[in-house]
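Omission of a single protein chain aside, the complex is shown with its protein chains in their original locations.
Right after this comes subunit A.
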Amino acid sequence: MLRCNYRGGWTEAAYKKAQKNHSKVERSGRTVRQGSSEVEKQKQPVGRQSGNQRPLSKPQAKKPKAKIPTRNWLASVYITETETKAFHLQTEEPIFQKNSSAGLAYIECRPYCATYPSKFETCISSANGMAPAQAGYAPDLSAFLKSLKVQSLEKSIENLISLFKRRQIKNSRSCAIATAHLLRQVVAKSKWSDLGKLLERIQQVGQRLMEAQPREMVVGNIVRRVLGMIREEAKEDRNEEFSDSGSNSQKASPRREPSDLSLSKAGAVPPIGTFSPLRFESNIGPDATFESSSNDDIFGKNSRPPLITSHASYAVLNGVPVQQSMFNLLSTNSSPSSTPVAASPVGKSAPSSAAISHRISTATLDLKAEIMNGIEEIIDELLQVDEQIAAYAQEHIHSNEIILTHSSSGSVQKFLLKAAEKRKFTVIVAESYPNDHEATHAAVTGKTSQDEKSVDEMSVGTFMKPLAAAGITVVLMTDATIFAIMSRVNKVILATHAVIANGGLIAAAGARIIARAAKVHKTPVIVVSGIYKLSPDYPFEFESLIEYGDPGSVIGYDDGPLVDKLEVDNPLFDYVPPDLVDLYITNLGAHAPSYLYRIVADHYKPEDINFHKPELQF
C-alpha cells in the first residue's frame, strides 16, 4: 500500500522508533501533553498498524459507516469503543484519543478533509447524529457557531472535538473563538448549582477539547481564562457576601470538605498557617518552573498564595486584616466543594433553609449572568485583538522600510495595513511552502481564504484588502531565498501559532530559519500575537509541540515509485527560541520576550495551569 510506506512505511524501524517515543512519554510523564494519563491505562497500542493491512479496529457497524475512498492514505476508521488509542501516523508517536460518548475515533486525516469535504460532512452528521449540515462544503468555524444554537450541548461538544481532530478548525484564532463560544454554551446550558460544579464541568469539557487537539494550545488558554474568570467572579461575589455576614465569620470553623475537584485538593490539605514557600513551589508544579523560580515578584507583591483560593488573596489584597481562622473560613468557602452554598460561610450558625435557598438561587443567577458576560468579554477580545495589535503598528514601521514576513496571518496583515495608512514601505512575503502557501498566495493576490473569511464574517465585517491594494509593494519569494535577501530587510515580522511562557513561540514551519537568519544579520524580529495565544505551558521538549502535516504535499502521489522508497516529513510548526525574538507586540502593548512570563502570571491563575493534568496537581 502506497500510503503506509509513505512515512518510513511503518516498517520495523519506524515502529521501534515509535516505541521509543512511547517509552519516552512514559518516562517523562508529561513531555507529551496528549493524555499521558492514558499511557498508564493502556499499554497496548491498538491501532499500531492501522495504516497497513489491519484496520484500526473492526468497524462495529453500530454507527453508519461512511464509505472511504481508497485513495486516502490515512486510514480513517470509525469505531464505537469509548476509549481508543490511536496511533499518530504523522508524528510517529502514539496519541491517545479519548472519546467518551459518541465514539468517533480516527487517525488524523487532514488531507482527506481537504479532498472530500462533503463526504466528511456526512460522516460527521451520521456519526454524531446531528442534523445534516449544509452539504457541499466542509464544516468550519461559522458552521459550527451556527450549529451551536440549535444543537444540544453534548452534541456541540462532540462536534467541536471532531472538528478539532480533523483540523477542520485549525487557525488558532478560530479555535479560540470556537472554544469560547462552546464554553459559553456550557455555562448557559448546563445545570449547576454552585461554582465548584461549574468549574468542574468546564475543566472536564476543556480537558476533552485539549485532548482533541493537544498542540492547539489556544484551546487550553481559553479554558484557563474562563476558569480564572469564574474564580474571579466567585471571589467578588463572595466578598460581597462576606461583607454582609462579616460579623458571623469569626465563628467559622476551619472545616473543610473533601473535594472532588482536583484544584481544591491542594488547598484542602494544609491549613493556611503552614503555608510555606516550599509548599508553594510544589503546588505550582514543575511545569511552571519559571514562575516558581521567580515567585517573589509574581506572587510576592500581592502576596497571593497561589493555591489558596482567590478569595483569600483578595482579602489580603484589599488589606483586610486576615486572621488565621478567617483565612481558613474564606478558603473553605471559595474552594468549590460539594457544599451547595456558594456564598454563605459554612460554619455559620444555621440560618433558615429558605433563606439559604433563596440566596443560592439569586446568587447563581447573578453569577451566571456575570460569567456569561465574562466569556462575552473574552470573545470580544478575540474578535478585536487584531485591531488592537494593529494600533501599535505605526510606532514600529517607518517609511521605506523593507519588511519580511512569513506565511499568511490576519494579525500581521492588519498590522501592516494599519502602518500603510501613513507610510509607504515594501513587504517581502515568504510563502511557507508547502503548507500555507495557498493561503499566502491568496492573501497576497487578494483572495481571502475560506478560514479567514468565516472569522471575518463574524466580526464587524471588515473585509481585508490585500497589502498591495494599500499601496505597499509586495514581493513574494520562496522560503529558500530568505538568507539572500535578509541583508536588505529592515525588520522581520512573524505571526505565531502559540507563544509559550519562556518567550519562545510556535509558528509556521520555516519561521525558525527566518528568525535565525535575521539574528545573523542583526535584523530585529518582531512577533505579532494576541495575548490569547500566550500559553502558560512550558514543555521541556519542544519537539512535542510540533505537529506534522501531510507528506503528500511535499511529494505528491503521482510520484508513486518514489513515494515507496522515501521517508518524507512535513512539519507544520517550528519552535523559535526566545533569544531569536526581539519584541512581542500583543494587544496589551510591546514586550520583551523575557517579560512574557509576567503576562502569563497576570492572565492565568496558577491553579488552572495544569487543570487538564490532574496527576501534576498535588
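Assume contacts are C-beta pairs under 8 Å (C-beta built on N, C-alpha and C of every residue); 3 or more make two chains touch, one makes a residue touch a chain; residues count from 1.
One rule holds for everything that comes next: contacts and distances are computed from a predicted model.
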Record-based protein name (UniProt) of the chain missing from this complex, from "60S ribosome subunit biogenesis protein NIP7 homolog", "Origin recognition complex subunit 3", "Translation initiation factor eIF2B subunit delta" or "Nucleolar complex-associated protein 3": "Translation initiation factor eIF2B subunit delta"
Residue among A:Pro571, A:Pro593 or A:Pro606 that touches the chain left out of view: A:Pro571
Sole contact to the chain not displayed, among A:Ala234, A:Val444 or A:Ile531: A:Val444
Omitted-chain contact residue, chosen from A:Val150, A:Ala188, A:Leu562 or A:Ala592: A:Leu562
Candidate in contact with the missing chain, chosen from A:Val219, A:Ala234, A:Ile389 or A:Ile482: A:Ile482
Touch residues of subunit A, complete complex, unshown partner: 402, 426, 431-435, 437-438, 441-442, 444-447, 466, 468-469, 471-485, 487-488, 508-510, 512-513, 516-517, 520, 543, 546, 554-555, 559, 562, 565-571, 574
